[in-house]
Structure formats: structure tokens, C-alpha cells
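Shown here: the complex without one of its protein chains, the others still in place.
Moving on to chain A:
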């Protein structure tokens, strides 16, 4: 993790960030990919005081299969977001990439995590507001 610790000035979108899962896997993604998710973006942003931002590592409380799919989706989204308006987006391509045995788990974890993150945000905002 020391390699990824950088000062606030040197953080660029080309950097790699790490997402870790509960069963010990780590996923390295580009920062611009990770920031496709607003929650991760705020967790990793330089302005925040989160430890994740300092270490460029974001632990995710899910299994590796779930985290992997999330990374895949973020990469997919980042790629096609920057595509021109005339480019045909293979929307159904990603459906094939979700194995059915992960789909339900992923679905539930997303919704659960969302609630948890919203809660954390509120807490953080409250805490920041204190200052």
C-alpha cells in the first residue's frame, strides 16, 4: 500500500486504485474507472478525509465475485460514457457477463450497500458540519 500512497497534488486520473473484497482479493482499477461510482468517488477524492483517499484503497464488504463484477461494470460504463453519440452501445453485452449465480447476490448487495453508504454520507456530512 505504500506504493499507492501519494500526496494530494500528485493524484491524477491515471492512477491506480485498489478495491479489496472480504475474502482477500484485490482489484486494481484506474481512478477514472473507480470514480464512475459516486460513492467511491467521494471516498477516494483528495478533498475527503477518509482513509481510503489517503491510501487509495477502498475495502468493499462483499465477496470477490461481487467486487469483480462491480469493477467490470465500472470499466464498461467508463468506456462507453466517453464514446460518441453515434457509436452503438452493446447494452445487452453486459447482461451476458453477469452469471446468474452472482446476479441475485450482486443485486442485493448493491441495494444494501447503497443504504449503508447513504447512511455513512449522512454521518460524514454531519461530522464535517461539526467542524
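By definition in this document, a residue touches a chain if its C-beta (ideal position, glycine included) is under 8 Å from a C-beta of that chain, and two chains touch if they have at least 3 such contacts; residues count from 1.
Convention: contacts and distances are computed from a predicted model.
Trainee: Among "GPI transamidase subunit PIG-U", "Elongin-A", "U3 small nucleolar RNA-interacting protein 2" or "Sorting nexin 7", go ahead and choose the protein name stored in UniProt for the chain not displayed.
Mentor: "Elongin-A"
Trainee: Which positions on chain A touch the chain that was left off?
Mentor: So the residues of chain A touching the missing chain come out as 36-40, 69-70, 73-74, 76-77, 80-81, 89, 91, 94-95, 98-108, 110-111, 113-114, 116-117.
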